[in-house]
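A single protein chain has been removed from this complex, and every other one stays in its place.
Chain naming follows the written order as A, B, C, D and E, and within any one chain the residues start at number 1.
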Amino acid sequence: MKFLTEYRSPELAERYLEEIKKTVTRPWTIMEVCGGQTHSLVKNGILNMLPPEINMVHGPGCPVCVTPINLIDKALYLAEEKGVILCSFGDMLRVPGSEKSLLQAKAGGADVRILYSPLEAVKLAKENPDKEVVFFAVGFETTAPANALSVIHAHRLGLHNYSILASHVLVPPAIEAVMNDEESNIEAFLAAGHVCTIMGIDEYYPLVDKFRIPMVVTGFEPVDLLQGILMTVKQLEAGEAKVENQYSRVVRSEGNPEAIKVIEKVFQINDREWRGIGTIPMSGYEVRKEFAAFDANLKFDVQIEKTPESEECIAGLVLKGIKKPNECPQFGKKCKPEMPLGAPMVSSEGACAAYYHFHQAIQDLEMVNV
Amino acid sequence: MKFLTEYRSPELAERYLEEIKKTVTRPWTIMEVCGGQTHSLVKNGILNMLPPEINMVHGPGCPVCVTPINLIDKALYLAEEKGVILCSFGDMLRVPGSEKSLLQAKAGGADVRILYSPLEAVKLAKENPDKEVVFFAVGFETTAPANALSVIHAHRLGLHNYSILASHVLVPPAIEAVMNDEESNIEAFLAAGHVCTIMGIDEYYPLVDKFRIPMVVTGFEPVDLLQGILMTVKQLEAGEAKVENQYSRVVRSEGNPEAIKVIEKVFQINDREWRGIGTIPMSGYEVRKEFAAFDANLKFDVQIEKTPESEECIAGLVLKGIKKPNECPQFGKKCKPEMPLGAPMVSSEGACAAYYHFHQAIQDLEMVNV
Amino acid sequence: MCLAIPGKIKSIESQYDGLVRIAKVSFGGIIKEASLEMVPHAKVEDYVLVHVGVAISVVDEDEARKTFQYLKEMGEVEEELNISEMLPDDI
Amino acid sequence: MCLAIPGKIKSIESQYDGLVRIAKVSFGGIIKEASLEMVPHAKVEDYVLVHVGVAISVVDEDEARKTFQYLKEMGEVEEELNISEMLPDDI
Amino acid sequence: MPKLDFDVITLGHGSGGLLTNKLLDSGVFDLLQNDLLDKRHDGATLSLQGATAFTTDSFVISPIFFPGGNIGELAVNGTVNDLAMCGAIPQYLSLSFIIEEGLRMEDFWKILVSIKFACEAAGVQVVTGDTKVVERGKGDQIFINTTGVGRLHERARIGTDRIRPGDQIIVSDQLATHGIAIMSVRKGLEFETSIESDTRPLHRPVRMLLDNFGPEIHLLRDPTRGGVATVLSEIARDTRLGIDIRQKDIPVAEQVSGACEILGLDPLYVANEGIFLTVADASVADRVVDQLRQDPACRHAAVIGEVVEAHPRQVVLTSGIGGKRVVNMLTGEQLPRIC
Partner (left out) sequence: MPKLDFDVITLGHGSGGLLTNKLLDSGVFDLLQNDLLDKRHDGATLSLQGATAFTTDSFVISPIFFPGGNIGELAVNGTVNDLAMCGAIPQYLSLSFIIEEGLRMEDFWKILVSIKFACEAAGVQVVTGDTKVVERGKGDQIFINTTGVGRLHERARIGTDRIRPGDQIIVSDQLATHGIAIMSVRKGLEFETSIESDTRPLHRPVRMLLDNFGPEIHLLRDPTRGGVATVLSEIARDTRLGIDIRQKDIPVAEQVSGACEILGLDPLYVANEGIFLTVADASVADRVVDQLRQDPACRHAAVIGEVVEAHPRQVVLTSGIGGKRVVNMLTGEQLPRIC
C-alpha cells in the first residue's frame, strides 16, 4: 500500500536507527503524545531498538483512556435506562465506567453498536426513526471534524432522533499540563501527526517558546517515528528548541481550514476533565448552543454522580509520562486487558495495554496463568 | 378426578348406549351445537358406537371457527404494525386470516403470546407499562364473563395500556339461524352445557316453542353426551319437544346471575358476522361505550378491507350441519390441519379438525403422504 | 366450545382490598388459581367448574348423582350404579 | 490516537444535491466510502488520509519523498534511497 | 463453583482467545475430567471396535432450569437415551455449548455440574467439546448439542423391519410427565404446584431388556417431541402395519392428567423424556413388563397395544368407553387448547 509500506522499510529504519545512535551523546527523555504512536512504537518493537540513552515516555494521547468515568456512566445510563441505540468506536466499548463497560451493558441487553464512522450513526438514525440514536463522540482534534459533520448531516436531514455525547479533548493544553507538572522531566515532544493534520502546527510555537523544548510533528509508521526521533535528538543535542514537521506529506502549517471551520461551527472550547489527570482549563470541546438539539448532554437530562477513580491505578502518572506502565504495581497483576483497573489498559492505544500486549518488559513478569 | 372420571365410566357408557339402541326406532338427526361436544364425541369414538339411526351433525359452536377473517386481520395488524403485545388462547393463533395466522406473524417477529386466561393479559399489561397489550377476546357466552372481568380488573388497576379485541358470539341466535336455513334437517339439539352454565336455560323455551324441537342441555364427558342423546331420542320418539337439563350438576335454570351482571356491565349485544355463515342479527357482544378505552376496535383506528372467504371451503354448510366435514371436497386433500383452508380445520374443536384427527372416516381417505 | 373443568377449592385469598376472591383449585392434585368473582358463595372444599381462570359454577353433588340414578329411575336397570361412591375424593 | 490511513480515490459521487462529495477510496484494493467535505480539492487518483470515514488531508507526493531524501540531505548517506520508486502504485 | 474474575458470560468467552481459555480452565475441564478429554486439542482419539451407534441432538429447552432437572442433564440423558434406543451401550459424548452473552456464570456452572452427574449416572464420558457465545438477543441463555457414540449390544436386533403383526407395544413408564413439567412453568400458563420432569438415563433398563430378551426386542424408541402418538404413527407408516392401542392401559400420573385436562392437551402428544417405547415379540411381552417394573425408572411399565394387520399404516385407539378413533402425528407445535 502506497504511502504506508514505504515507511515500514527495514533498510530505511535501520539507517535512521544508525543515525540516531550516531547522533545521541547523552540521555534524553522524549514524550510521544499520541497513543497511536505509542502503539506503533511497541508493536514494531522500536523501544527495544533505540539506544539506551533515549527514554521514550508515553503521553495522554489516547482519547479512550482520558474519557472520564462520569461520561462513560452517562453513556451507560442512556443505553440501559433510556433505551437509546448507543454507538461508538470499538475500543470505547471496553473501557470500564464506575461499574461496567458498554460491552457489558450490551451483554446485559442494551443496544450498543460498534461503528466505523459517526456518519454511519446518522444513517442508523435515519433508518430507525422510532429510536433515539446517540453517538458517543470520543476523540482528539483529529476526530472532531467527523463528529461535527455527523451533527451537520443530521441537521441537514432534519433528524430529531440523533445526538452526540461529546468527549473531545485537545492536545496543546494537555502538553502544557504535562509540562507544568512538577514531577515531569520531559525534554522534547513528538507532536501528534494526525491532530496536526487538522489543526496545523501554529499552536506549538508558543509552547516551544514557553517551555523551551523541541517539538517535532511526527507520523505513525516506524520510519516516520524514527525520523521524528532523529530530528528531536538533533535539536536536543544542538541545544535547540523549535517546531519541526516530519509528517509534511499530510500536515500543512495551517492544518485543514475546512475541518477547522466545521469544528468551530459545531463545537466550542471548554474546561475539561481528563480521566487520571483532572480538569485542564480550555482543553475540550462541547457542542455549541446552536446545535443543542444534537447534544445528548442536554437532550437527555442525566445527572450521574461522580465516582472517584481507582486508587490503585496510577494512570495519571502514566499518562503524564512520569511512570512507565510496568512501573505500576498493578500492571499485569490486578490489572490486565481482560480485567482492566484503568483505562490505559483497555484501548490498544493505551500505554498500559500496549506494554502488556507487545512490550518485551512482559518477560519480566510472572506469566499469565492460562 | 372427581366429577370427571365418573362420567368416563365404560360400564355406564355401555348401559346408556344399550338404552339408546333400545329406544331408537327410526332415523333422527341431532345437532350438538358446541365444538367441545364435537371434540368429545369424536375423541371418545362415540360417533361409531351410536346406532346407525342416530345422525349427529356438528354445529357452529367453535368460537375460533366463526371469528371473521376481518377480525383476525385486525389482530394481525395490531401485532405487526402497531407493535402491541397481542395475546389470545392457543387455538386462535393458528387460524388463517386473509394472508396468514397469528402464529405466522409471531414467526415473523410480532409479539404474540398464548395465555391461559384474559386475567393473565391484565397482569402482562401491568408488568409492561410501556407496551400496549391487546387480548383477542374470542368466545361464546361461557368466556364472556372472564373477558369482561379482564376489562373490569384493568379499569380498577387504572391501566391505560390494556384493551380487548372482542370476538364474541351467542348461541341462541345461531340455533335460530341454523333452523331458519332451508337446507337444515335438524330434528333436535344438544344445547351447550357451559354456555348454559352462564346464561341458564330460559333462552331455549322460545326456540323450542318456535321450532318444535327437543333441546337437551348436555355436558361434555362421554356419559354426559350419551345421556343427553338418550334424553333427546326419548323426546323424539315420544313426539315431544321440550327443554331438558342433563347437566344439572353445574347448570341452573337461571344460569349464573353474577356472570350475567358482569357481561351486561361490559358488553352489549350487536349484529355479528360469523365466518362461513354471514351476519346473524343480535348474535354477538361488543364493548359498551362506558368501557370504550378498553376496546381495541376504538383505541386503534384500524380499517381493514374485507376479504372474501375461500370459495373451496364449505365451512358454512359444515357449521350449519348441512354437510359433514368429510363431505367437503377439500377435506384431507387441499385442507389439512397443517394447512387449513377454513377455520373448522384449525381448532381441535372445529368439526373438520375433529374429524381429521380422530374420526374413522379418515380411513376412507388417501393416506397423508408423510 | 369452552373447555371447563371441575376442581376442588383448596384455599381462598383476597385481592384488591378484599374486593376479589381468588382460589387455589386442585385438578387431580395440580393447583391453579381461579377467580371466584362469579361464584360468591363458593367455599373451601367445594368443587367449582373453572373456565379460562374463572370459576363459573359450583358443582352440585346431589345433581351430579342424577346421571347415575337416571337409568334406575327410568326403571331400565335394577340397581343404581355405585361408580360415584367407588371414586376417591379428589386430592 | 486517531487511526488514519492513506488510500487512493477511485471515484467521486455527490449527495445532498451536490452539497457533499463522497469518494470510493481504495486501501490496498479494498474499497470504502469516505466523505470529501474536508478536502474540497481532492480528485480521482489522489491519495487521501482517511479517518473514521472522513478524508482529512490529501497526501503530497513531493513531501512524501522527503523522508527518503532526509538522510541524504543531511549528508549522512551517499545516495537517496529509491524505496519510493520501487513500490507499485496502489490498486 | 470456582473463583472467577467474571460473573456473566460475555462474547469474549467465545472468542477462542484468552477468555475462552480462562473459562475452560476455570474448572470446566477439571469438572468433566477423564483420560480422553484432551484439553488442548480440538478433538479426542477413541479406540472403537465394530458396530457403533452415532447420534446427535441439540437441546433448546426453555426454561433451562425446570422442575426436576435442567438443560444440562437433559442433554446428557437425551443422547444417552438415543444411543440406548439404537440398542447400544453409551460410551462417549461430545458437548457443544451455544451461550447467549449475559448468562450467569453461576447458572452455567450449575448446568455443568448436572452434566457431570448425568454422565456419571449414565457411565459416559465427555471427550471433546466446543463453546460459542452469541450476542444478547441472538440465543436463549444456552443451547447444548450432545453427540454420542456407543458400542452396539451384541444381542440387539433393532429395526422397524423386525416388527411383525402380533408384536406388543410397551411403554416403560407414565406418559407426558416431562412435557407437562415444562409447560407448567411457562409464562402465562403456569401452575401453583410443580410437576417434576422425569428426565433420566434409560440405558440400564434397555440393557437389561437386551441382555434378557435380545432379538425378541424388535424396536426401541424414546417418544420425545411429538409424543407417543407421533412415534406410533411413524412406526405404522414405516412398517405399513396397523397399530391398536388402548387408552385405559396408557399410564399417566394423576397430576399430569389434571394438567392436561386444564390445558386441553392429549397426553399422547405431549413430549416425554424419561420413558421409552418397546415393540416386543408377543411371547415375551409380559416378562418384559415384569422385568421393567423392577427398575425404579419403569415402575409403571405397561403393554398399551399391539401391532396388527388391520388398518395398515394407521394407529387406532380404543377410548376409555370402548370407542375407536384414529391417532395421527402431531400437527404443528403443541398449543394449549383452552377455549
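Assume contacts are C-beta pairs under 8 Å (C-beta built on N, C-alpha and C of every residue); 3 or more make two chains touch, one makes a residue touch a chain.
These numbers come from a predicted model, not from an experiment.
Colleague: Kindly name the visible chains that come into contact with the excluded chain.
Modeller: Even though it is not drawn, that chain still touches A, B, D, E.
Colleague: Just to verify: which one of E:110, E:132 or E:246 makes contact with the chain not shown?
Modeller: E:132
Colleague: For a quick check of understanding: of E:193, E:224, E:257 or E:278, which residue touches the chain that isn't displayed?
Modeller: E:224
Colleague: List every residue of chain D that touches the chain not included in the displayed model.
Modeller: Residue positions of chain D that touch the missing chain: 1-3, 5, 7, 24, 26-33, 50, 52, 91.
Colleague: Please output the residues of chain A touching the missing chain, sorted low to high.
Modeller: With respect to the unshown chain, the touching residues of chain A are 1, 4, 8-10, 13-14, 42-49, 63-64, 87, 89-94, 103, 113-116, 120, 124, 138-139, 143, 222-223, 336-338, 347-349, 356-360, 362-363, 367-368, 370.
Colleague: Under the stated touch rule, tell me which residues of chain E contact the chain that is not displayed.
Modeller: Per the touch rule, chain E residues meeting the hidden chain are 10-12, 14-21, 40-60, 62, 82-83, 85-86, 88, 92, 94-98, 127-130, 132, 134-135, 137-140, 143, 145, 147, 149, 152, 160, 221-222, 224-227, 230, 234, 238, 269, 271, 328-334.
Assume only the chains that are shown with their structure count from here on.
Colleague: If you tally contacting C-beta pairs, which comes out ahead, B-E or C-E? Let me know.
Modeller: Higher C-beta contact count between the two pairs: B-E.
Colleague: Starting from the Cα centroid of chain E, hunt down the chain whose centroid lies farthest away.
Modeller: D
Colleague: Taking each chain's centre as the mean of its CA atoms, which one is farthest from the centre of chain C?
Modeller: When every chain centre is compared against chain C, the largest gap points to D.
Colleague: From the C-alpha centre of chain B to that of chain E, how far is it in Å?
Modeller: Measuring from centre to centre gives 37 Å for this pair.
Colleague: Measure off the straight-line distance from the CA centroid of chain A to the CA centroid of chain E, and report it in whole Å.
Modeller: 56
Colleague: In whole angstrom, what separates the CA-based centres of chain B and chain C?
Modeller: Computed from C-alpha means, the inter-chain centre distance equals 22 Å.
Colleague: Indicate the residues of chain C shared as contacts by at least two other chains.
Modeller: Each of 1-3, 5, 7, 27-28, 32, 52 in chain C touches at least two other chains.
Colleague: So which stretches of chain A touch two or more other chains?
Modeller: Touching at least two other chains: none.
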